[in-house]
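Shown below is the structure under consideration.
Heads up, one of the protein chains got dropped from this complex, but the rest are sitting where they should.
Letters A and B mark the chains in the order given here, with residues in each chain numbered from 1 onward.
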Amino acid sequence: MARIAVCWGMLVLLLAAELAAARLGSGIGVGVLAVLMVLVIVLGFMQILRAPPLAIIFALGGLFWLTILLALGSLDSFTRTTVPVHAAALPGPTAE
Amino acid sequence: MSDGSALDHHSPYETPLHRDETAVAGMWLFLASEALLFGGLFLVCLIYSHTRAGGWAEGVRHTNLSIGAANTLILITSSAVYTMAVEAGKRGDNRRVVRAGLGAAVLGLTFLALKGVEWGQEFRENLFPGPHFALHGPDTGGAQLFYSFYFLATFLHGMHMVVGIGLILWICRKARHRAFSAAWNTPVDIVGLYWSFVDLVWMLLFPLLYLIGRA
């Protein structure tokens, strides 16, 4: 019970901090806080550390593959030079 | 995953503990798969929020922050309440499982109702992408891409909520028939994993849809 209440309280505080960071315009801050919230849920509510070891392996595997998807998937867009992908490089403000 | 704690004749397991751990591990594997389902959406967001930063941020500024934040709070609470059902399940306290489960389900429905209100507003304000799209800023294309992402992401998350609520109600029904005991409560646990995962996804969607780029 106490564990649940503490986790809930932490999540609420983190949410408040997130809103504050957003007001300050700190995208990074929001991102970090969001990751912390995810951690609270995974550790506090889902209790991954008390699950069978296999569960941890599966979760880490999922995370690893997610990283591959995001990293290699965005590689092209972020380094493309042949065809412009940025808004600024488009011919007009409202390219048809 | 047969009913009750006894192993039936054809069960592939040696002991009930073996069966229950397997079920929990299986759920985690399924959640890893789900993470990649949403991962595709996150890739879309990652790319467009950079290549079309202006229009994207304009889109973010037009989402309804009060509803979004309220919903986040509701979902956090719902997940916490359901975790109480998991704890009750571990003690074999069926009555509490029902109560906490219903509480979590009602909160989930509230989330969906608020989401519905929000969608309604957005449709009325012509924020659904298309020829009549409302935002005519310098990068209306980027804003439209944002709203495509917004509607699909909230739709997909909403579908997961619906499934989750269904599962919770199923648990409540079982608990009303005193199905769970200290020896056997894996379904309560597994549905909890799913429900927390749905919560977790929202913890990532909320900043992406409402916060980053807002100020």
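As a convention for this text, a contact is a pair of C-beta atoms (placed from the backbone, for glycine too) under 8 Å apart; a residue touches a chain by one contact, two chains touch by 3 or more.
Keep in mind that, in the parts below, contacts and distances are computed from a predicted model.
K.L.:
Given the options "Septum site-determining protein MinD", "Selenate reductase subunit beta", "Sugar ABC transporter ATP-binding protein" or "Cytochrome c oxidase subunit I", which would UniProt use as the protein name of the unshown chain?
P.N.:
The missing chain's protein name, per its UniProt entry, is "Cytochrome c oxidase subunit I".
K.L.:
Checking the contacts here: which visible chains does the omitted one touch?
P.N.:
A, B
K.L.:
Can you tell me which of B:84, B:105 or B:145 touches the chain that was removed from the display?
P.N.:
The single option touching the absent chain is B:145.
K.L.:
Of B:68, B:101 or B:129, which residue touches the hidden chain?
P.N.:
B:129
K.L.:
With the full complex in mind, choose from B:73, B:112, B:134 or B:156 the residue touching the hidden chain.
P.N.:
The one listed residue touching the chain not shown is B:156.
K.L.:
What chain B residues would touch the chain not displayed?
P.N.:
Interface with the chain not displayed, on the chain B side: 1, 9-13, 18, 21-23, 25-26, 29-30, 32-41, 43-44, 47-48, 51-52, 55, 128-130, 139-142, 144-145, 147-149, 151-152, 156.
K.L.:
Spell out, residue by residue, where the missing chain touches chain A.
P.N.:
Output for chain A: 54, 61-62, 65, 68-69, 72-73, 75-77, 79-83, 85, 87, 90, 95-96.
By our rule, only the chains that are shown with their structure count from here on.
K.L.:
How many Å are there between the centre of chain A and the centre of chain B, using C-alpha atoms for each centre?
P.N.:
Chain A and chain B have C-alpha centres separated by 15 Å.
K.L.:
List the residues on chain A that touch chain B in their complex, please.
P.N.:
Per the touch definition, chain A meets chain B at residues 1, 4-5, 7-8, 11-12, 15, 18-19, 21-25, 27, 30-31, 33-34, 37-38, 41-42, 45-46, 48, 51-52, 54-55, 58-59, 61-63, 65-66, 69-70, 73-74, 77-78, 85-87, 93-95.
K.L.:
Which chain B residues qualify as touching chain A in the complex?
P.N.:
Residues 21, 24-25, 28-29, 31-33, 35-36, 39-40, 42-43, 46-47, 50-55, 69, 72-73, 76-77, 79-80, 83-84, 87, 138-142, 192-193, 196-197, 199-200, 203-204, 206-207, 210-215.
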